[in-house]
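Omission of a single protein chain aside, the complex is shown with its protein chains in their original locations.
First chain written, first letter: the chains are A and B, and each begins at residue 1.
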Amino acid sequence: MNPDEAPALLTVDDLRISWPGSATDVVRGVSFQLRRGRVVGIVGESGSGKTLTCRAILGTLPDRFSISGGHVDLLGRDVTTLTPKDWRALRGSVIAAVFQDPASYLNPSIRVGKQVAEILRVKGGLSRRAAKARAIELFRDVALRNPELVYAQYPHQLSGGMLQRVLIASAVALNPQVLIADEVTTALDVTVQSAVLDLLNDLRLRIGLSLVVVSHDLAVVAQLCDEILVLRDGEVVEHGPTEQILFAPTHEYTKLLVGEHERYGLERYLAAADEPDGSDLDTLQAGAEETDRVS
Amino acid sequence: MLSRVLKLRSGRISVGLLSVILLLAILGPHIAPYDPLAKSDLVFGGSSGAHWFGTDYLGRDLLSRLLAGATISVLGSVEVAIIALVAGAVPGVLSVYLGRTFEWLSLRLIDTLIALPFLVFAVAITALLGNGIPQAMFTVGFLVAPMFYRVTRAATLSVAQSQYVEAAVLAGASVGWVVRKHVLLKVLPPMTATLANAMGTGFIVVASLTFLGIGVQPPDPSWGGVLASDLNYLAYRPWAPLYAIVPILLTVWAFNLLADAIRDVSGASGRVLLADVARPLPKRKVGAA
Partner (left out) sequence: MSRNDAPAQDRLLQVEGLDVHYGRRTHRTQVLWDTTFEVRRGESVGLIGETGSGKTTLARAIVGLVRPSAGRVVVDGKDVTAFTGRQWRALRRDGSVQYVFQDPLRSLDPELTIRATLREPLQLQRRLSADAIDERIAEQLELVRLEPELLDRYPSELSGGQRQRILLARALVTDPALLIMDEPVSALDAANRVLVLTLLNRLRDRGVSMLFISHDLGSVAGVTDRVLVLYRGELVETGSTADVVRRPRHPYARLLIGSAPTLTTGAVNRAERDELRRLLDGG
């Protein structure tokens, strides 16, 4: 099936978010559609409204922030009409999220495996034994080495990259259709970052997960996404397929982001490449050829 | 800092009260209506137009004695606080910079001083060195010094480990420069709060000592001494001790109020836990890579 014809799981239409402390809306007119198995990227600095957009989609806007216009449809239901009970049913099993700073989302005094098993038991209705088996299986799925050992460890015993994997495991524990990844790799070393991004790509390919990937780094988003929204000061300054954003940016800000990479990033040394396909990590032929030639 | 303290109600009350008390301490002997040592036949006199607070067992005017005694009581506490400041704050700062031996020695010495009971030790020292004001003040000053040592040491430690001090060191700053430019400014607010606190403490101790007859010889007036002699004649004038107790209480209260106000505006915690002080100089934090 052509993914472009799949029904939209998530539709954000002219979303506006207001806050009493600000005269104008803090998010103004964000629109996109997320279809099964696709990845939408949102790029912006801190304060650009990208996290607020995510939280509006998740129904967890901070105090005194509210949706003042437009709507967010999740599986055809307008999220503003959802009751807290509806949300409890939806979160985890339909939509889930992972954020920056994984340690703050885990209880430091409970073994991480138990925390994931708890979700499976309480919300997934599994027995204690089945929940543990499933949690270990999930840990294996997110490429944690030695999942049995990790199951019995406390958060402080794990590195940032491992914690983020645990969080991703718990996010996908109930087989959600949509995963929102908000700055998930920000605090990580680049090699760990790429491993987490590879993992997200695997999840998308293997279980058909649809992703909203949010980052301040255009390159991070570019590696995963089919389409990209560039957010600045609460407004979408550019929105289009990844190739278009990368190779034919129209807005000054997008040009700045692209230009920075071309001038100061690795790109200037890797430039002698074929027609690249920025959307898929597995078809980086140019890079592969380059490395083949060397080794 | 003073203007910020004065913005608080507690700050205004304490500063106002202390100004009045200080003024009395300076002018007291001069505005006293009678000679504080002059005896008269009016013994145990009640309040009257001539003697507002009445007279004591020798017929001396109580108001005059309190005014004259204000000097020794208030200035004594200031003296104690300043001695404590010098004896405590200087090693407090130095303990961070002079290396492990000095640090260890000063910490053990301070632990010892904290363990000594104030009054008993002061009494013992004056018994040893003679009953005089300087001896008493020095003894008490040294006993209050740990308060300053703890506060300045904790504040200095936190500054000394900061990255901006490291930046200054990398620009070629010496220890003296670092202390002058970066440490003093940050140690000052908690030190001022401690100073107010120490004056309160010093004041109580001075009053207690004079109450016990130490530091000030009998005919000379002091607030503690006046209180002590009045207490002997409760049967004749049961209300009389109040005349000495109220100024003592007000002064101590005002000092403590001021200390709290300074603490509130400076945001620095003048209340330093013993654990912060007893902690040895941490090994330089490394591997911050």
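Simple rule for what comes next: a residue touches a chain if its C-beta (ideal position, glycine included) is under 8 Å from a C-beta of that chain, and two chains touch if they have at least 3 such contacts.
Since the structure is predicted, the reported quantities are computational estimates derived from the model, not experimental observations.
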*Given the contact definition stated above, which residue among B:A167, B:L231 or B:L249 touches the chain not shown here?*
B:A167
*Residue touching the undisplayed chain, where the options are A:Q100, A:S210 or A:Q223*: A:Q223
*Just the residue numbers, please: which parts of subunit B touch the chain that's not shown?*
162-164, 166-174, 177, 181-182, 185-186, 283, 286-289
*Of the residues in subunit A, which ones touch the absent chain?*
45-46, 145, 189-195, 197-198, 216-220, 222-223, 246, 253, 256-270, 273-274, 276, 278, 281-282, 284-288, 290-291, 294
